[in-house]
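Missing here: one protein chain of the complex. Every other protein chain is in place.
Chain nomenclature is as follows: A, B, C, D and E, assigned in order of appearance, with residue numbering initiated at 1 for each chain independently.
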Amino acid sequence: MSEIVAAEIQTTHIVDLARSGQRIDGRGLDDWRPVTVEPGFVKSADGSALVHVGASAVLCGVKLETGKPFGDTPNAGVLTTNAELIPLSSPTFEPGPPQPTAIELSRVVDRSIRAAETIDLTKLCVAPAEKCWICYVDLHVLDHGGNLIDTAQLAALAALTHATVPAKRFGVGEADYPLEVAHFPIECSFVRLGDRIVVDPTFEEEAAGQGRITVATDEVGNVVAMQKGKVGAFSPDEVVETVERAFQHGDRLRAIARAA
Amino acid sequence: MSEIVAAEIQTTHIVDLARSGQRIDGRGLDDWRPVTVEPGFVKSADGSALVHVGASAVLCGVKLETGKPFGDTPNAGVLTTNAELIPLSSPTFEPGPPQPTAIELSRVVDRSIRAAETIDLTKLCVAPAEKCWICYVDLHVLDHGGNLIDTAQLAALAALTHATVPAKRFGVGEADYPLEVAHFPIECSFVRLGDRIVVDPTFEEEAAGQGRITVATDEVGNVVAMQKGKVGAFSPDEVVETVERAFQHGDRLRAIARAA
Amino acid sequence: MSEIVAAEIQTTHIVDLARSGQRIDGRGLDDWRPVTVEPGFVKSADGSALVHVGASAVLCGVKLETGKPFGDTPNAGVLTTNAELIPLSSPTFEPGPPQPTAIELSRVVDRSIRAAETIDLTKLCVAPAEKCWICYVDLHVLDHGGNLIDTAQLAALAALTHATVPAKRFGVGEADYPLEVAHFPIECSFVRLGDRIVVDPTFEEEAAGQGRITVATDEVGNVVAMQKGKVGAFSPDEVVETVERAFQHGDRLRAIARAA
Amino acid sequence: MGSVGAKEVPELLNAEGRRIDGRRLDELRPISIKIAPLTRADGSAFVEWGENKVMAAVYGPREVHPRHLMETDKAIVQCRYNMAAFSVDERKRPGLDRRSQEISKVITEAFESVIFTEEFPKTSIDIYIEVLQANAGTRCAGLVAASLALADAGIPMADLVPAVAVGKVAGRIALDLKKEEDNFGEADLPMALVPQSGRLVLLQMEGHLNRGELREALDLGVTGCREIYRKMREALRARYEAAGGAEEAEAAA
Amino acid sequence: MGSVGAKEVPELLNAEGRRIDGRRLDELRPISIKIAPLTRADGSAFVEWGENKVMAAVYGPREVHPRHLMETDKAIVQCRYNMAAFSVDERKRPGLDRRSQEISKVITEAFESVIFTEEFPKTSIDIYIEVLQANAGTRCAGLVAASLALADAGIPMADLVPAVAVGKVAGRIALDLKKEEDNFGEADLPMALVPQSGRLVLLQMEGHLNRGELREALDLGVTGCREIYRKMREALRARYEAAGGAEEAEAAA
Partner (left out) sequence: MGSVGAKEVPELLNAEGRRIDGRRLDELRPISIKIAPLTRADGSAFVEWGENKVMAAVYGPREVHPRHLMETDKAIVQCRYNMAAFSVDERKRPGLDRRSQEISKVITEAFESVIFTEEFPKTSIDIYIEVLQANAGTRCAGLVAASLALADAGIPMADLVPAVAVGKVAGRIALDLKKEEDNFGEADLPMALVPQSGRLVLLQMEGHLNRGELREALDLGVTGCREIYRKMREALRARYEAAGGAEEAEAAA
């Protein structure tokens, strides 16, 4: 049986299940897989978190260094997010420079963090136009079991939430202090399976899906970022539906990320 | 019919025509296609020109920025020419780093501008060894209908001729002022078709040609640059013939570029 | 006859010979091929040497420039070794970025030079944290007849031994002066052929070998670097044996490199 | 949006409800379309939209390059969105940066959602978008130009794909932001619509919108897309009438 | 070793012969092993060794990519050793630097020396080692993790490959250096052993050792490798007993 045929059969099966409100792993259409958050997993980072969402695992490490502010934002520090889809994590990833999927992943996570003003970048300024903190958020995908965006975003948020500014090490203060986190955006992704829209898709559901939509919400009722991805389309009503669902999941996940 | 056979038939046809003094588009052997020059096409550039030569179209944008002079020329500004053979412009161009053809294009255009001392680079010095203007000449090929070198060079010359030095924006002067252009080199390319040498070759004539030669002349009777390209050979007498013809075409094209 | 079969036959032949204490070029198992060292081969370098070991040829050029010390070693200059396996030197090398073999070559040569403290890097400091000498050791492989590591390392040592610090040219002194060389490490490589271990392998012996081991010794009785390479294994006793042999060859080769 | 440490914010909306360039909140910038400006491409279009200038070209269906990307049951779609070095205020280094690669990806996926790729197995449909002059909304302008270039190339599609960005300016939802509005606005939401199905094939968003604002933004965007759709069909009709006319003239000659 | 211009040297060995972390000269740091922590890989292992955290995964035997590397008479082995950007004190730029490429090469050659590659012609066995937290000895920790991942993937091998680094600290030969010892020590000698043959498949060295010290270092390293070998087999046994137990439980259910 050719790969194409096999994939088609699996897609049909997954879509048929969804039509009757079911999923291959037994979840309901609006259920997440189990989520675990281990902050401080990596001692060499200034902040870190290992997040599992079902079979997916992403390790985020935050490092802070001093550097020069950008010319157009002399009073602000710099936040930069990078994702590596290392071939360890999936048979479909290859070594080499970041591919569009990795770039989209890092940019969508970055957008939620940035748009929500998670970190007040002006507080990362040390001396205007001279010196500031550069905050690197590095996402290391370890196991690709689907829904990497949400897994990675949760890891980034948890790593930032538990990060320390190494002021002493860089000679810009007497003591290290916790990085201040102002907002807590949570990204929540859905895929279309036929006429149904399911949350937190597995690897197989993503492959079978006809369009993905990611909605980032903050803790005070704002949508702060969205991204429609993959081949497929959503009606405005469907978009509004995913936004409602994202707000609900957001509250629960936010509690997990902050408590961990 | 294989591609190779088809190409051979077309080559034979083009060479046969040339033998009888004719060309596939009805021109004489020493005729250029229609030339149009639209300066100021791009407002975001400090100078720009869209040039059409027959079916070929090249957009040149000039941008000036302040920077540091090179160590060995502390009293001079910097001129740098870059060409992109973007895949939009021809089925034969591929995305990726510049290929030898793009590099040759930018270097041959750059050589004519530089050797003719088109811009007096010492006038781009702001503070010796400290600050100077860096003049970027970016060539964006939009449609590849043959003779890209001359089309691009004309676009570069026209864009420079109509460029403004953004002194105010960069805080090195009270007001912006026109970039001073000292000389007006014009490049003129030929290909060999059998025993005949035709000017301003089309895409098909370039493919059929047995050697290309480009001659850049200035407005005071100098040859300032030459480049033999492609597989093929020219006798010294033929070289001298192309130089004479290049001087004549140069005068006419120079008027078009400056008037535009 | 397939290439694989041909290679197997040659391997068998080479291993059989070694079992009876013989080699394809008539040498004994512990004999080097003829070694010649031509220092000063390249006038544009501050130090250079062309070294032939049998059919292998490596040209090393040393250049010194002033630059900034690394942040963590403000009182030291910088030594950097680079090897290019240019496709001129072997049918098996391809153009492009350095491949693992070239990287291993440069790093193994660099390790012997660095670990032996061949150059006292603190003497390359001009002004602490401000200015220092950067010493580039560039290895240009011209002919790959086997045992490139030792050939290249000998070229590097000879080029450094005969190098001049261009103090006058860089305006940090009245006159140029010889680069001070404190130690004289020599690398010596072996390959396993069946149960025998032969020194200075040819290209064919390297292909037939089951493991390579390189030992760098200095002039005062220290092993300063080792590297096991290629598929294959060595017992600790065999390692100790190669160390003894490396000390003996080292003394003879060191004399050649310094005398040249 | 919310550029940290940015300069003083201009007045983006005046007392009369007019925007910085005099437009109403639901008004588009002027759009002009030229079909088939290029000779080598299989299809092309040039769009001037406010102060944006965007060229798009389509090649294909043609051989897949590199070969290992070929799919046996359908055409692959490859879109490359690129900005000319001189298209923005500060010169951009040539080549695709991460932003351009992300935009290339979402535009590719938008078109894969409407092109009948299964009609051309083992081929590639290559879409090139070149931003020559940029002033906010270039990805939408690029989508519109590329959609017209696809039509010009005769690629079978479910529909044309109009696109527009909606934003939030001085606390109000506004259509089709220009550069100053985008820099100092509070949200940006580009979208692309398939008019016949009423579904969105591209949707991105960044900023702050509450539930009500989001609904309003989606509705305003859909209305804007439908207006652009009319302009796109008009341009194609004019082109084919001209071409048809020319052909008739030729036939009559 | 001997970092030029480096900071003051800490006391690496006290009067009682104890090292900076209280270990004896011939003592290993604590090692903990987790087999099969990953779901997508064909085999995987996670090793915590002192303050190192290293993940390894194996894929294969599978199709060779890129194709031209395929060998008709055996499997190729491709190992990629990579350090996470945040695994070291000063952030490392993502991607393989020259050091990582060299380590990838010597580890590849070590495993090619024990894997029965001729059983899987025309395939690739891909080994990925990710250093998540580094504290000296990562290539050895990576070899141990990769060796266990190969076993977990069921790749036939002559033997497991334990590895350890030996060094010289305050003039004495010491087993399994940690970061401070590595930075200020006088020699570093990482090695990997095939226990059944007693031969070394990886051996590197840098620093200063005389003949006697070298012999001592080799002997101490072999002893250390044999201890690690025991831990590796123990971890695999525990894993398969647990798995077997689970299967029995399932069968009984």
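Going forward, contacts are C-beta pairs under 8 Å (C-beta built on N, C-alpha and C of every residue); 3 or more make two chains touch, one makes a residue touch a chain.
For clarity, every value in this text was computed on a predicted model and none was experimentally measured.
Taking the complete complex into account, the chain left out of view touches B, C.
Between the chain not shown and the residues C:26, C:71, C:91 or C:171, the one that touches is C:91. Set against the missing chain, the residues C:59, C:76 or C:224 yield one that touches it, C:59. For chain C, the residues in touch with the chain missing from this view are 41-45, 48, 55, 57, 59, 61-63, 65, 82, 84, 86-91, 94-95, 97, 136, 138, 140, 142-145, 203.
Think of the hidden chain as still there; on chain B it touches residues 4, 69, 72-76, 98, 100-101, 103-104, 106-107, 111, 114-115, 117, 121-122, 211, 213, 218, 221-236, 239-240, 243-244, 247.
Rule of thumb we're sticking to: only the chains that are shown with their structure count from here on.
Applying the stated touch criterion, the connected components after chain A is left out read B, D | C, E. Between the interfaces C-E and A-E, more contacting C-beta pairs are found at C-E.
In this assembly, D is the chain whose CA centroid lies farthest from the centroid of chain C.
Interface repeat of B-D: among C-E, A-D or A-E, over half of the contact pairs recur, by residue number, only in A-E.
Between the CA-based centres of chain A and chain E the separation comes to 31 Å, rounded to the whole angstrom.
Note: centroid distance chain B to chain C, computed from Cα atoms, is 48 Å. Pairs of chains meeting the touch criterion: A-D, A-E, B-D, C-E.
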